[in-house]
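For this view, one protein chain was removed and the others were kept in their places.
As written, the chain order gives the labels A and B, with residue 1 at the start of each chain.
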Amino acid sequence: MKNKGITIFLIALAVIIVIIIVNEYLSDKPDKGKPNPYQYSVEEFKKIDPSLIRYKESVNFRIGFDNPAAIAIYNDTIYAAGDDIIKIIDLKGTLSGQINLPVSPHTLKVFNDKIFFAAGNRLFVYNMSDESTSEWEPLEELSFITAIAANANDIFIADAGNRRVVRYSPEGHLISVFDGKAEEGALHGFIIPSAYFDIEINDEGKLWIVNPGMHSLENYTFEGQLRSHWKHASMKTEGFSGCCNPAFFTFLSDGRFVTSEKGLVRIKTYKVSGEFEGVVAAPDKFIEDGHAPDIAADSKNNIYAMDFDKKVIRVFNPVD
Amino acid sequence: MKRKLLYIFLTFIFCITALTSYSQQQRFPKPEFSSGYEQPDVVTPEPRSGGFEYLDVAVLLVVLSLAAWFALRKRSRQGILWLSVFTLVYFGFYRNGCICSVGSFQNITLSFFDAGYSVSISTLLFFLLPLIFALFFGRVFCAGACPLGAIQDLLIVKPLSLPKWLNKTLGLIPYIYLALAVLFAATGTDFIVCRYDPFVGIFRMDAKFHMIVLGISFLLMGMFVARPYCRFLCPYGVLLSWMSRFSKWHLTITPSLCIKCKLCTTSCPFDAIDFPVNEKEIVQSGPGTKKFIVYAMLIPLWIVAGAFVGERSHLYLSRANQNVYLAELLISDPEIKNDPDNIDVQTFLESGKTMETLVEEAEVMRGQFKTGSMIAGGFIGLVIGLTLINTTVFRKRQDYVPHRGNCLSCGRCMDYCPVEK
Partner (left out) sequence: MESKSKSKNRREFIQSGVRLSLALALGSVSGLALSRSIKDDYVWQIDPFECTQCGRCATDCVMTPSAVKCVHAYDLCGYCDLCGGYFKPDANELTTAAENQLCPTAAIERKFIEEPYFEYIINEDLCIGCAKCVKGCTSFGNGSLHLQIIHDICLNCNDCSIARVCPSDAIKRVKATEAYNIKGDFTENPES
């Protein structure tokens, strides 16, 4: 009996051991986990004042691509590229034609009866009148074409790999190259940290280029002289987030800008002056860490966004 | 260099194929610097391997050989003591308790059931060497080469003798532990022996608080109940004791003939010395043949009962598997999908895996658990039956001898024996 104290001590230890083992066994279960103490949270910036939202999502078009790549609208007809196909769709979503391509394009542009598309450093022109495809002289190996802009006399391509814009004649002759370095030193040349580098010519024939690293939209002469620019770097609704945004932009019929961002995925409109106007699609419309959707607009200012994650074209109509 | 290139190549292929949508970004060239900036290398320190793992095997082999020599030939408790100090320092505090033989059977099990996993030779040797030594020399691994044993052995203060029934009953726990560990390892669910290793946190001087408490509790308990983990939990000890029972040689208490002086009777802290059998007692209680036959006939019943219990508990056991648990959770509580803080659920929802796939996987896993639990239950039933049979068998014994299955070959008893060579 002199060991009574020890016995009690041992029993107590045995109980502790059992409790710890049972407790450890029951821990780490999915419904008992703790929230991430190191959460990287952008929730605050996902909330958007509803009064700023000027668009409403109406329909989705299933495009049936495994890897959707790009969208363009010309004369109120949608051209959607993905896999190694371009699908021609009317504004109601009815498929009216399909073009099979020799490559999987990364971007496309339609002007008159020509479809320009690019894959890596190769640039192609498809002629809709005689259904022929021709390839232009490929760019150098590091080149990566992310966007094409075209009007009757000039074709511009954005070469993200070499951080430059290349100007071509309609026949495919290289006319000039510029890297956007402004002479007055107010802005740096094109800073392209990732493969997003968009370029457009608006209805007034002005060439606009995104400088994603500067969060700016820059207007250049066709010769490559900076004419004007506007920029806004901020996580907040009115700015462009992350290291390099906007990823895509397009013009509405009246010359206003529509921008699409990655990271904090959102689509917004800006006035002709570059002043923030409103939101088309808030971040909660997209999956977390989703890709920036490629965007295009029709003549009635409806916006068509190619959602790379859900693999559909989403249509947003202005509400006012 | 070639390997490295191959690796880079494979990574590259992986980037392109698995992440086509990202591939352009992955391959995107970095800025060109005009200021002569040189990009630093990514520092990737090599793991401790490339022959070093075989150093551990060699150390184990040497320690085992020395332990066998000390226990059987040199008959030196002192030697075994210093050996266990070395083991504690090297395998425990220096090598941080991984890899150890005790958990290695889980790796072997997993390699049989998971086609994608194969065991490394060093792990296999860690599993095998102590068992081979046990087959020839008894559990010398426990005496000198096991860091878990060493830390407990050095802290024995006042060992109490446990009642026989308690010893026997607690002695069943390692079999249950072994059966469960094999079940969990075979289903790829968990390595429970490693997870509940009470001393590894002490070796590393770093662990979750409650695991440190667990280790200290075992050590405190070990002051009075010698080596509690070894005797009443260690699943590897089960395998070792099987081997040791039939070992070719074994440590003996006396160097020549036992004079029945009884000096050694209290020397063993582990109650592992078998006393001479009093023939009169046997006569009094009867030869036990009848009991033996009854118990032998009960064995199939024990197995069936064990399998039945296993079958009954497979649902519960299968919940140790994260997939099964997650599937059940999502079915029983769909609301949890709305909890943004639940990492597992949110990760599943974002992974793009469908509920159907998850449920299917969980069902397959449950099926494996059903079979596995029944086998494990049957095994435990068999062990209980055999333990009962054992209580009816009396071996005629005139000397004081170590129990070959339970003796840890620590050599304490040798010092008590007055007989000279």
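As a convention for this text, contacts are C-beta pairs under 8 Å (C-beta built on N, C-alpha and C of every residue); 3 or more make two chains touch, one makes a residue touch a chain.
Since the structure is predicted, the reported quantities are computational estimates derived from the model, not experimental observations.
Colleague: Touch as defined at the start, partner being the missing chain; which of B:89, B:135, B:172 or B:315 qualifies?
Modeller: Of the listed residues, the one touching the omitted chain is B:135.
Colleague: Given the contact definition stated above, which residue among A:3, A:23, A:39 or A:134 touches the chain not shown here?
Modeller: A:39
Colleague: Using the document's definition of touch, tell me which of B:207, B:272 or B:303 contacts the absent chain.
Modeller: B:207
Colleague: For the full complex, which residue in B:59, B:89, B:119 or B:315 touches the chain that was left out?
Modeller: Answering carefully, the residue with contact to the hidden chain is B:119.
Colleague: Which residue numbers on subunit B touch the omitted chain?
Modeller: 3, 5, 7-9, 11-12, 14-15, 18-19, 22, 25-31, 33-35, 37, 39-40, 42-50, 53, 96, 98-100, 103-104, 106-108, 111-112, 117-124, 127-128, 131-132, 135, 190-191, 194-195, 200-201, 204, 206-207, 242-243, 245-248, 322, 343-344, 346-348, 350-351
Colleague: Considering the whole complex, not just the chains shown, which residues of subunit A touch the missing one?
Modeller: 28, 30, 33-34, 36-42, 44-45, 141, 188, 191, 193-194, 213-215, 233, 235, 241-244, 262-264, 289
One rule holds for everything that comes next: only the chains that are shown with their structure count from here on.
Colleague: Quick check on the complex: what are the subunit B residues that touch subunit A?
Modeller: On the subunit B side, the touching residues are 20-21, 24-25, 28-29, 31, 158, 160, 195-196, 210-211, 213-214, 217-218, 220-221, 224-225, 320, 322, 325-326, 329, 333, 336, 341-345, 350.
Colleague: Which residues of subunit A touch subunit B once you look at their complex with the stated criterion?
Modeller: 3, 6, 9-10, 13-14, 16-17, 20-21, 23-25, 29-31, 33-36, 67, 106, 142, 144, 160-161, 163, 191, 193-195, 287-288, 291, 308
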